[in-house]
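Shown here: the complex without one of its protein chains, the others still in place.
And then chain A:
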Amino acid sequence: MLISMASFSPPTRFSTTPSSHSKPHLSHKPFISLSPINRLFLLSTLKASASESGIGTSGSAAASVEVEPQVEQSAPEPPPPVPEKNDSAAGNNGSVAAVAEEVTLVSNFKDPRWVGGTWDLKQFQKNGETDWDAVIDAEVRRRKWLEDNPESSSNESPVVFDTSLIPWWAWIKRFHLPEAELLNGRAAMIGFFMAYLVDGLTGVGLVDQMSNFFCKTLLFIAVAGVLLIRKNEDLDNLKKLLEETTFYDKQWQATWQDENSSISKIE
């Protein structure tokens, strides 16, 4: 414990100036989708909140010192084109260096139809009915936006929208039906071919196959297969999933393999 404390304590971590300096850049791989403006924004938050905490507290203050020049470097760059909703955020970022304390971070997600933490369904009316497709589209866009601009949570304006508000048939209509044709067709073809094959090999007719347990199992496998493997990469994904589920078991069992090699059964 002590050792780990030592090796992770702030001073050692921050003393390697060059590496910690370059880190934020290297580290952006998983966040490739972030636009440059966001990176700027992240850094400025760090700086903002670190300076809140008072200089010289500890590691985080040191970190902000490292980061500062970067903010200045990137600030003069002309802001890249951003979606309209982002405008106010960009404006904030420009002035962030000056007003570190009261950065009211980023405009929250704004949309006239987003009222009181949920989609105002009245505004989605079309021919007297709610246009659920439009609600789904709006929510997709909101989530996309949030992914790029994570928002502070707040107790005053909670988010109450829940995807289960959208009725199940709207989901089916939107996401399943376009694919259903393909799947049904595929299932029918495989089913026919299998029935043919079984008949050809065993001489059991189509009607008799229905009362046969083996054939029913085959049918089940075929349907499950059609549902699970829709594209070629699905096969790989399933394989990976299987490995993933057994990985932890192996890690736990490692110590028992050892036992088997060093001690044999007592009885």
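We take it that contacts are C-beta pairs under 8 Å (C-beta built on N, C-alpha and C of every residue); 3 or more make two chains touch, one makes a residue touch a chain; residues count from 1.
One rule holds in what follows: contacts and distances are computed from a predicted model.
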"Eukaryotic translation initiation factor 3 subunit K", "Trafficking protein particle complex subunit", "Ras-related protein Rab-17-like" or "Geranylgeranyl diphosphate reductase, chloroplastic" - which is the UniProt name of the missing chain: "Geranylgeranyl diphosphate reductase, chloroplastic"
Sole contact to the chain not displayed, among A:Val140, A:Met189 or A:Leu235: A:Val140
Given A:Ser153, A:Ser211 or A:Asn232, the one touching the chain that is not displayed: A:Ser153
Interface with the unshown chain - residue positions in chain A: 1-5, 7-10, 13, 23-24, 26-27, 30-31, 33, 42, 45-46, 49-50, 52-54, 57-61, 63, 105, 136-137, 139-144, 146-147, 150-156, 158-164, 166, 168, 171, 174-175, 244-245, 248-249, 251-266
